[in-house]
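Left out: one protein chain. Kept in place: all the others.
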Amino acid sequence: MTPLFDYDENREAASAAKVRALEALLIKKGVLGSDSVDAVLSHFETVAGPFNGARIVARAWLDSDYKRRLLEDTPKAIAELHFPGMDGAEGEHMKAVANSESVHNLVICTLCSCYPWPVLGLPPYWYKDPVFRARGVREPRAVLREFGVPISAEKEVKIWDSSAQIRWFVIPERPANSEHLNEAQLAALITPEAMMGVALVPAPPAA
Amino acid sequence: MTPLFDYDENREAASAAKVRALEALLIKKGVLGSDSVDAVLSHFETVAGPFNGARIVARAWLDSDYKRRLLEDTPKAIAELHFPGMDGAEGEHMKAVANSESVHNLVICTLCSCYPWPVLGLPPYWYKDPVFRARGVREPRAVLREFGVPISAEKEVKIWDSSAQIRWFVIPERPANSEHLNEAQLAALITPEAMMGVALVPAPPAA
Amino acid sequence: MKLQHYIGGLENLGPVNFEKKVFVAKWEKRIFGIHTVMMAESTHLAHALPKYPIAQVPTTFKETWTWASLRTGAEGMQPFEYFKYRYYEKWLMGISQFFVDRGYVAAEELAKLTEHYRANPDAPLPERPNPILKEQVVKYLNRGDSGLRAPVAPVRFAVGDTVYVADPEAADHTRLPGFLRNKKGTVTEVYPGAFEYFVSTGPDGLAGPQHVYCVSFDASDIWGADKCEPHTVIYADLFDVYLKPAH
Partner (left out) sequence: MKLQHYIGGLENLGPVNFEKKVFVAKWEKRIFGIHTVMMAESTHLAHALPKYPIAQVPTTFKETWTWASLRTGAEGMQPFEYFKYRYYEKWLMGISQFFVDRGYVAAEELAKLTEHYRANPDAPLPERPNPILKEQVVKYLNRGDSGLRAPVAPVRFAVGDTVYVADPEAADHTRLPGFLRNKKGTVTEVYPGAFEYFVSTGPDGLAGPQHVYCVSFDASDIWGADKCEPHTVIYADLFDVYLKPAH
């Protein structure tokens, strides 16, 4: 495994001190306000995040007409829900694709880390890992198997490489035995990984 | 420039301590004697080294018949000089190639660092640099220009990629105005870089 | 070619690191935030689709800073260096160098203050809120910076057309994944309108508004049937300049 995350403490401490010094200087020089960075971070706690995607997917599961509209014109269908900021930064042009019995979708950005911020928030590290970016487009089933998602050779795999304006996300399949759940309960089952196509949504415990 | 050599002190100190601990343990366990590593290092100070190659090249410059024999059967011609260890480790099968007015030779090992130990000693860092190994086989003249060796597009460049048993070295062109020099004086002008084809032998100061 | 552009498809890399965290060290949040504020106060936003009143925002930052700036930096790195650093380490290197290069910050003062915070990790930041800038940051995050523009050239391809991918000269930045170069695909969607990328990529070809097509590729047409998995289709959104007609 690439030891991307076990840097020695010196290296982390040096980066931490450097970024703090940079922010302090930029505040002093009037490039940033002392509340600017926090404003960004708070946006990703309250406005943009996977909680939006999860609610959109849950709605699509509960309302097949909504799902059809979501696939046909993603921004318009998202706008129906009146979440704030849904065509904001890195979500100006989003498109949803749906998993089904015959198709599994996987979203990737081989050149960098394009990700639909408004509905999913910020990309997790695995998505940015050069190894995922390299292997995902050549051996998606092998990668998915490692992630605990077996996809048969018969099922079609569609890979969406984000290379221009569109930011893609996946409507995963609704799990079995979820008929008794409401929208919020369904949304609670849905992870960012499921909406990128590297995880399935597990069946909930029996009611 | 690749900052290969400005690692922080911690990293170097950690390596230094680790290699010392390893050597100590291997001595303790009877894998090495405490004089084993020094025996290796002393070999490269006294027996195997670029001083051999330089003398072989100087002889070839002074004796065109010797040069012909050296190109025809390199090990046999080297044996004439009675240097010790000339078919030793990493020199079991050596071959010389000669620069001329129409041909420039460059030796490389794109897979690793194969190098003719008996005549040239151990490879310098530039030879092991992945950037040299990458660029040398595609744009040798551009690399040579960076190294201060202009080779015209008309001159043929021959690149020798060491990939099996042969270890190659280059007989550079004899510099102008060197008629008054004896073998030892000529040898003193010849660098390992010249015998790998990335340097020329400069003309000596006028006598 | 440039290794960073050819990551897709590299073989024999071993397992993926399935780390689900967005940030693996706390300091990473801060550089992400700094970058995003820079995007939110970039001078080019005055001409962006929502015409942000950037000139009225009280900031000394007078630069164009977009995703392309960051990516040009990372893709411009020496390729072997690229892999030595973690994602946000590259951001920190690139952004701090940018501020030094443009004269906002002196290398020495940055080094000196870094030492100070190294010795005093809990020393506070200066307290100088900037509510108008904060408002612009929030506005930018909520309204974005779309590249949608009016088309200036006719659409060249229709859904179902076979196309070939171009192989332009390697530049410091491209939006063309290397593994698609010279490959054959099929247009599956022609996006309405045209899209302008943040910057010109020079010999690579992005400049001005262009049509964008979604193009599908059979994985076996890219890697060869024995070097990939069956029933696998790769879709990529490609700017007009990256495509050539089939004949």
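In order of appearance the chains are A, B and C, and numbering begins at 1 in each one.
We adopt the following convention: contacts are C-beta pairs under 8 Å (C-beta built on N, C-alpha and C of every residue); 3 or more make two chains touch, one makes a residue touch a chain.
Nothing here was measured: the structure is a model prediction, and the numbers come from that model.
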Which listed residue, B:71, B:134 or B:188, touches the chain dropped from view? B:134
Absent chain, residues of chain C that touch it: 1-3, 10-14, 78-81, 83-84, 170
Go through chain B and note every residue touching the omitted chain. 1-2, 4-5, 7, 12-41, 43, 47-48, 84-85, 87-93, 108, 110-113, 121-126, 128-143, 146-147, 153-166, 192-193
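Here, only the chains that are shown with their structure count from here on.
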Where chain B and chain C overlap in contact partners, by chain label: A
By mean Cα position, the chain sitting nearest the middle: C
Could you grab the centroid distance between chain B and chain C? Build each centroid from C-alpha atoms only and quote it in angstrom. 44
Whole-Å gap separating chain A and chain C, where each centre is the average of the chain's CA atoms: 17
For chain A and chain B, what's the span in angstrom between their mean Cα positions? 53
At least two other chains touched by the same residue of chain A: list those residues. none
